[in-house]
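The complex appears here minus one protein chain, its other protein chains still in place.
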Amino acid sequence: MNGPANNELTRDVAHIHHAELLTPTPQESLEFFTELFGMQIESRSGQSVFLRGWGETQPYGLKLTESALPGLGHMALRAWSPEGLDRRVEAIQAAGLGKGWLDGDHGHGPAYQFRDPDGHGIEIFYEAERYQPPEHLRPRLKNVPQRHVDRGASVKRIDHVNVLAADVAANRAFAVEQLGCRLYEQVILDNGEEAGAWMSLTIAAHELIYTADHAGESAPPARLHHFAWFVDTREELLRAADLFLDADVPIEAAPSKHAVAQGMFLYVYEPGGNRVEVTTGTHFIYDPAYAPVAWTQAERARGQAWGVKTIETFHTYGTPDVNGIVGPPIPPTSQIPGAPGGAIA
Amino acid sequence: MNGPANNELTRDVAHIHHAELLTPTPQESLEFFTELFGMQIESRSGQSVFLRGWGETQPYGLKLTESALPGLGHMALRAWSPEGLDRRVEAIQAAGLGKGWLDGDHGHGPAYQFRDPDGHGIEIFYEAERYQPPEHLRPRLKNVPQRHVDRGASVKRIDHVNVLAADVAANRAFAVEQLGCRLYEQVILDNGEEAGAWMSLTIAAHELIYTADHAGESAPPARLHHFAWFVDTREELLRAADLFLDADVPIEAAPSKHAVAQGMFLYVYEPGGNRVEVTTGTHFIYDPAYAPVAWTQAERARGQAWGVKTIETFHTYGTPDVNGIVGPPIPPTSQIPGAPGGAIA
Amino acid sequence: MNGPANNELTRDVAHIHHAELLTPTPQESLEFFTELFGMQIESRSGQSVFLRGWGETQPYGLKLTESALPGLGHMALRAWSPEGLDRRVEAIQAAGLGKGWLDGDHGHGPAYQFRDPDGHGIEIFYEAERYQPPEHLRPRLKNVPQRHVDRGASVKRIDHVNVLAADVAANRAFAVEQLGCRLYEQVILDNGEEAGAWMSLTIAAHELIYTADHAGESAPPARLHHFAWFVDTREELLRAADLFLDADVPIEAAPSKHAVAQGMFLYVYEPGGNRVEVTTGTHFIYDPAYAPVAWTQAERARGQAWGVKTIETFHTYGTPDVNGIVGPPIPPTSQIPGAPGGAIA
Partner (left out) sequence: MNGPANNELTRDVAHIHHAELLTPTPQESLEFFTELFGMQIESRSGQSVFLRGWGETQPYGLKLTESALPGLGHMALRAWSPEGLDRRVEAIQAAGLGKGWLDGDHGHGPAYQFRDPDGHGIEIFYEAERYQPPEHLRPRLKNVPQRHVDRGASVKRIDHVNVLAADVAANRAFAVEQLGCRLYEQVILDNGEEAGAWMSLTIAAHELIYTADHAGESAPPARLHHFAWFVDTREELLRAADLFLDADVPIEAAPSKHAVAQGMFLYVYEPGGNRVEVTTGTHFIYDPAYAPVAWTQAERARGQAWGVKTIETFHTYGTPDVNGIVGPPIPPTSQIPGAPGGAIA
């Protein structure tokens, strides 16, 4: 029978309702997310634009905000209930990471603002509006939030957020204990250090990921690794790669399958320099007492699921950049040394 | 902001751990599930065989049991925690539908046995084993429960159970209030009668479905409409249709997309006469205050998502059969009147 | 060893270079093909617009022309060589079906105009331009003719033409003997009458199809059944159905698989009333002595590959309409009688 279960934990948090991405190139980034990721502009306010994927029941999943440097603005969590919200605020305050209440923002009510141990900004609220499509976006089936979209990757909804942290263990513990995240997979180095934690608030394989920031002292805190958006099929993801190639989008990692969490991935850089992913995959965890899968350093060194070596920049690049460089790095796929003209079928 | 939310409900139940299917043709049914659905025989006991899909973390998702008539043996729910189990048993007893405790069964601990208002047998337990693959089925990636399978449809895991009920409203209310199911979609006839309720214990679009049994008085109670197994991609489902065709499996409904819950479907009859489905689709409900989608009689009359008319037997056939007939009915696809030899490209 | 082979036939014709579709609603049809089929406007001339799919190496595959009635304008065949062109013209004239030479049209040189026994207009030429994309449509890989497109179904290229004929046998014989088409599949009714002939100029399963026109005496000659455009994957075709549904496109036949030629299909009506298909599938015939597959009336009555009954209008509707009605018929999928509100998962 199962050993100590992680199912006595709180379940007061429902999901990541939206996330805010900072960009030093707001116009280019906006065009990228609308034309290449296929998102809709749902609303605008000040230096921010609220964007949505066609399958989101909330008004938006992305808040894109102009900023001197790229990176994470904040993550917004939706509580399961008003009571759950109060319980979480109390726990966060007890942990000494609380900041205070905000009146709310477009599409949601009062939100409590706090930080994780690494300093990433997070907000939590319960009251939220349900998306009501305008006539030109009205779907023909009432259980679909909006008409299907055919622009670019036509992403369906925000799927997960991967942030970097100097101390993965401390942040993982906070996410599990104070936020009620369930730990499904992690990477434990030979020296015992935690190098990555894949957590979720649902049966979906991952929703909040912490991975080690190797930049060390020199690095700014609270860095972002990537945001990921979901598409329903692997074929849509493969097609997105064709569209991105023709649009000169810097592809960091071509489509392949992750070993961890089994998701299909396609990583690119948006104009502001942030790494963004198109993902799909349906690895569910129904077991309420699921024992987390721990990957060793050697197992990770084998690369991704089918043996593809993990792109080096994947281990070194985050936003804001350690060297303060703004804008997307030169994609590794352009740095390939000339291969002999030989067997290249 | 949202109106009355259904998120104050209990969440003591994690998922449908397995379901028991009764068959008058045990050998033929076993061959069907192993060779055509691609399931593994995990264990045997008495007149039952325990079968699993390659992606199930529990030892098995199907208990196949010999019986004079086909139909549902029982559904087994896994509680979220020991405390949750106690709370559910108390609530069920208070509802007057409890039967009593069983010592447990292969792969799980003590289970409390009860019935829904229509009489379907249900069990609930917390203690359960995690599947440990034998060496020949050991996967190469440790977050996959078992090696991938290439037999037939290679189903991944049991996805949902659809039972028939004389009074859908009463059973829906029991599932929501006593079991903590979340109601995502339903069909309300013009006369106000509830004709169907799609419920789930997770963000997945459906896990437990009640639809109206039109057989009326003459019908035996607690009938089964179908069990469904999940595959990761629509291509796997389309390919399953090719394999089933070559294997003379009676296809009741060819691959298409459901309007309700947006799932892709393929319905066939297993040798015992039970309807079984291969399904896929990734329609998630993250909103903790999701207002159920209610379909009207007219909307349903439009057929499935892309306009395919719902097969007539889908509204009339369940197991056990009303007329006591045993074995699969003649598939409607063989009853098609001769079409003119004309434009049939 | 093989019996009499059909491989001694001429192979002077390379492929159907383009086809001309007549429409009484030129603006609506143009918007349909650009926005919903995802084609590009390559050129305009008089009452015609030349449209292309992203994967066509020729400038265009569709010539859309305004006309009082919908239907086929003409089919244009490209000869394999100048010598082959001369040989075909001679053979066609000998068969008494020639009309005469045209100076050529946009994108191709001198063309010889003729008719098949049923009266369908056909042209044949050799000299043709290769598509040169403008900068904004320049692909990043030089073996792709144009950038990938993300509008609507994003069709790749015209795939086949299906015309109706009062005497299938006579037209099939002409296509095989005078044009060098290879007969791969056909339907032979119990009375010995040929009801359909699927022919191709390449290894592709079909390029020119003749099916019986059941309208009889009352029907105008030289009617069109449908034009079909190719997409690379079945997922693209399934997604097209979602997009068409949201755009209120009349869907005549939802996505499924043909028994004949094994192609995946999706049939809709364009605003002018013509039936058009999105198709995919990779059934190749490499055997130079392939013996045609002959389907019986009973086999056809079984419906499509997975048992879906062939939509009735598929046997009765063509353009121009027998009753002179202009515009798309009411899609059969809207004529479905109300189904009981029962088991409709």
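Every chain is named by a letter (A, B and C) in the order it is written, and numbering of its residues begins at 1.
One rule holds for everything that comes next: a contact is a pair of C-beta atoms (placed from the backbone, for glycine too) under 8 Å apart; a residue touches a chain by one contact, two chains touch by 3 or more.
Not measured: the values here are computed from a predicted model.
Colleague: So which of A:E235, A:E270, A:D287 or A:D321 would be touching the chain we can't see?
Modeller: Answering carefully, the residue with contact to the hidden chain is A:E235.
Colleague: Quick one: which of A:L137, A:L164, A:L183 or A:V231 touches the chain that's been left out?
Modeller: With A:L137, A:L164, A:L183 or A:V231 as choices, the missing chain is touched by A:L164.
Colleague: Of C:E35, C:E127 or C:D167, which residue touches the hidden chain?
Modeller: Checking each option in C:E35, C:E127 or C:D167, the one touching the absent chain turns out to be C:E127.
Colleague: Looking beyond the chains shown, say which of B:D12, B:D105, B:D118 or B:E236 touches the absent one.
Modeller: Considering the complete complex, B:E236 is the one touching the chain left out.
Colleague: In the complete complex, which positions of subunit A touch the hidden chain?
Modeller: Touch with the absent chain occurs at residues 162, 164, 187-189, 193, 195-196, 198, 206, 209, 211-214, 225-226, 234-235, 238, 241-242, 245, 251, 254-258, 260-261, 297-298, 300-310, 312, 314-315, 318, 331, 333-334, 336-345.
Colleague: Applying the definition given at the start, please give the residues of subunit B touching the unseen chain.
Modeller: Where subunit B meets the chain not shown: residues 38, 139-141, 147-148, 150-152, 154, 233, 235-236, 239, 242-243, 245-246, 248.
Colleague: For subunit C, which residues reach the chain that was dropped from this view?
Modeller: Residues 1-2, 5, 7-8, 11, 14-15, 57-58, 78-81, 83, 109, 127-130, 141-144, 157, 185, 202-204, 230, 232-235, 259-262, 280-291, 293, 295, 299, 305 of subunit C touch the chain absent from view.
The rule we apply is simple: only the chains that are shown with their structure count from here on.
Colleague: For the copies subunit A and subunit C, give the interface type as same if over half of its residue numbers appear on both sides, and as different if under half do.
Modeller: Same, since over half the interface numbering is common to both chains.
Colleague: With chain centres set to the mean of the C-alpha atoms, which chain is at the far end from subunit C?
Modeller: Checked the centroid distances; the maximum from subunit C is A.
Colleague: Between subunit B and subunit C, tell me the centre distance in angstrom, where each centre is the average of that chain's C-alpha atoms.
Modeller: The computed centroid separation for subunit B versus subunit C comes out at 42 Å.
Colleague: Quick check: how many Å separate the C-alpha centres of subunit A and subunit B?
Modeller: 32
Colleague: Mind pulling the subunit C residues that touch 2 or more other chains?
Modeller: Within subunit C, residues 235, 242, 245 contact more than one other chain.
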